[in-house]
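Only one protein chain is missing; all other protein chains are in place.
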Amino acid sequence: MADSTIPSWKKKLHEIIYEADTPAGKAFDIGLLIVIVLSIVLVMLESIPRMSERYYWEFYTAEWIITAIFTLEYILRIVVINRPSRYIFSFYGIVDLLSTLPTYLAILGGGHNLLFAVRALRLLRIFRVLKITRYIGESQRLLLALRNSRAKILVFLYAVIILCVIMGTVMYLVEGPENGYTSIPTGIYWCIVTLTTVGFGDIHPVTPLGQFIASVIMITGYGIIAVPTGIVTSEFSKSSARHTHVNTQVCPHCNESQHLDKAEYCHNCGNLLNE
Amino acid sequence: MADSTIPSWKKKLHEIIYEADTPAGKAFDIGLLIVIVLSIVLVMLESIPRMSERYYWEFYTAEWIITAIFTLEYILRIVVINRPSRYIFSFYGIVDLLSTLPTYLAILGGGHNLLFAVRALRLLRIFRVLKITRYIGESQRLLLALRNSRAKILVFLYAVIILCVIMGTVMYLVEGPENGYTSIPTGIYWCIVTLTTVGFGDIHPVTPLGQFIASVIMITGYGIIAVPTGIVTSEFSKSSARHTHVNTQVCPHCNESQHLDKAEYCHNCGNLLNE
Amino acid sequence: MADSTIPSWKKKLHEIIYEADTPAGKAFDIGLLIVIVLSIVLVMLESIPRMSERYYWEFYTAEWIITAIFTLEYILRIVVINRPSRYIFSFYGIVDLLSTLPTYLAILGGGHNLLFAVRALRLLRIFRVLKITRYIGESQRLLLALRNSRAKILVFLYAVIILCVIMGTVMYLVEGPENGYTSIPTGIYWCIVTLTTVGFGDIHPVTPLGQFIASVIMITGYGIIAVPTGIVTSEFSKSSARHTHVNTQVCPHCNESQHLDKAEYCHNCGNLLNE
Partner (left out) sequence: MADSTIPSWKKKLHEIIYEADTPAGKAFDIGLLIVIVLSIVLVMLESIPRMSERYYWEFYTAEWIITAIFTLEYILRIVVINRPSRYIFSFYGIVDLLSTLPTYLAILGGGHNLLFAVRALRLLRIFRVLKITRYIGESQRLLLALRNSRAKILVFLYAVIILCVIMGTVMYLVEGPENGYTSIPTGIYWCIVTLTTVGFGDIHPVTPLGQFIASVIMITGYGIIAVPTGIVTSEFSKSSARHTHVNTQVCPHCNESQHLDKAEYCHNCGNLLNE
């Protein structure tokens, strides 16, 4: 990357666009974050029928400005990098391209709805600028705790899904299509709605037996919600225990470790810890 | 099982069908898992009226192919085992039989709905092939934590049910049949729906007093959801604590393991641990 | 209680009726538990209109049999005890009386609904026979953990109620009576339904601003559900830690404590622990 044949302006721009350590790189990332959030808000508001009718031209103009900025950014990213193919065919390269294309394709005409869907992909761009947040450390610790409990969570989810398949089938047989349980997949959908304590109420048991089974499912769901919580909590406690109770000081006289952070003398032999 | 009078092909087949340690046994289990999942998906899709009408013949053919595979497997399991009666009258033996019979009975005619219900029993076969999953260890630890906290969870569920019976009766008396609380069991059902924070909305309080009592029930439910979580979490933390602080020292004299970290002498035979 | 002037049959009956240590006392309690549960189930079923119409005479007969049993028990309790007034005016004495009276009053005529309500008081009798359960120890530990975290839970509930009053008022002002928020108490009721993640759906925000505020309330509710759980869990962990890691053996040679439960030799000096 630090090849001497690369002109210095290219190096400088690379640092600004791809990194976030320098003030300029940080400013670029923050600016990009604002434009991305604006573009997302724009797509959101445009989806409201009343808004898109009244402010048609405002949306049209803003859309083209944002597309121009994204296009410029996309070209710069290709120009600046040494091996453009590595960027173009990366996950973010494709997302970046798909963020700009729909506006251009809209001129040629074509399915508006599909283009709209593709434009919503801009949401994924938000992950790109997460590197500037102050909370990277915290989020990594969160992810680590989740990753460590991954196997347990998968086993739990597997059990939940099997339970939902069985109970959904039972409810389909008990309540039947006349009470809204039109098929087994619908029964399973209802069972997931119920077990997770969401409870939309679009489908609900009507027969006494169905209501009894539903009660059992609900109490089960209420009880087993403890399981993922227990898993993640014990994982958190472990990782935070590892994190907080560590004091690496070792007494130079008796090799006793595990001193308090504020200790100046060894609690085992009484000698000074830091001579 | 390793009787010399048993022909070797029978031994081999027994190993493949009933165990999962050899490559062939593993392949058999994975193949069976796929057929079982397919048969379940088939039953699910067939329960959707639109699907069963349009693809009648496809479902019919697939149903017979799967039944043939299950029948073959059932016969093999009986032929291969030494004492067939032990398999036939075991839980899985009965489930396996019930998984194949409905299709045959359907030719003779008979209540379609009941046969459908029986066919849904195939779901239970999925437990048979769980032995191949990598997550057996994790699921056993989960089950252990749940089993250890069983007594506490039962006491909690008992208290929840008594609470629901009392509050369901109160709501029946307060709201009455004109607001949907048609009987005490219905009131109890509503109370379970509310306390577990599911909240279908098919029945909901209308009178101010009923809404006030409902608020108390909801806040109670929101508060006591902490109890099962607390139980399971503390159980998890304990079991993972037991698990992580493992001391791998083994006494060179009596092979006793599980020593305290600070132990210098074996707690079993009294000899020095590290000579 | 062990007064010599009391005839022995009275002492014996007292032991059977009021205690649960002897086989006869246990049998009495179990028998009473069954009758109480039956009487509750009876009241439940009688509340279902279809049932009470069809099985009018069966309910009538069963009601009188149970009332006779309860009356006999009530008289026995008074006869057997030394100071009857202590029983009659105790909580359970009043509940026991109220469990028998409604049936007698029904002959004289009178508000059926009120008598029904009073009869539902029989539910409270179930607490009387809880002393026979094996789970007393567990339930006491549960109650202890809850009692220890009482102050924290009250502070939390207080904060939740203030939050609901404020947000309920805000929603009343934002949505107004035309969207179902007919008054501030209704708004508060809705806010409790939402914050506790119950979500009946009988009232729900319609305006964009109302939906935005509702989103904030929901995410708040989703976040602060962690607080009671955290409180109870940490209380459980403490009480179970106190409970499990205790081994009171002390080495008679070096006074080292904290031995494993199975230890026979001291891990500190290598001498026998129990000579």
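So that you can tell them apart, the chains are marked A, B and C in the order they are listed, and the count of residues begins at 1 in each.
Going forward, contacts are C-beta pairs under 8 Å (C-beta built on N, C-alpha and C of every residue); 3 or more make two chains touch, one makes a residue touch a chain.
All values reported here derive from a predicted model rather than from experimental measurement.
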Contact partner of the left-out chain, one of C:85, C:140 or C:215: C:215
Chain B, residues in touch with the chain not shown (by the definition above): 197-201, 229, 233
Residues belonging to chain C that touch the chain removed from view: 151-152, 154-156, 158-159, 162, 165-166, 169-170, 172-173, 177, 182-185, 188, 194, 197-201, 204, 208, 211-212, 214-215, 218-219, 221-223, 225-227, 229-231, 233-235, 237-238
Contacts of chain A with the absent chain, listed as residue ranges: 40, 43-45, 47-49, 113, 116-117, 120, 123-124, 126, 135, 138-139, 141-142, 145-146, 153, 156-157, 160-161, 185-186, 188-189, 192-193, 195-202, 225, 228-233, 235-237, 240, 244, 258-260, 262-272
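FYI, only the chains that are shown with their structure count from here on.
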Whole-Å gap separating chain A and chain B, where each centre is the average of the chain's CA atoms: 30
For chain C, residues that touch 2 or more chains besides their own: 197-201, 229, 233
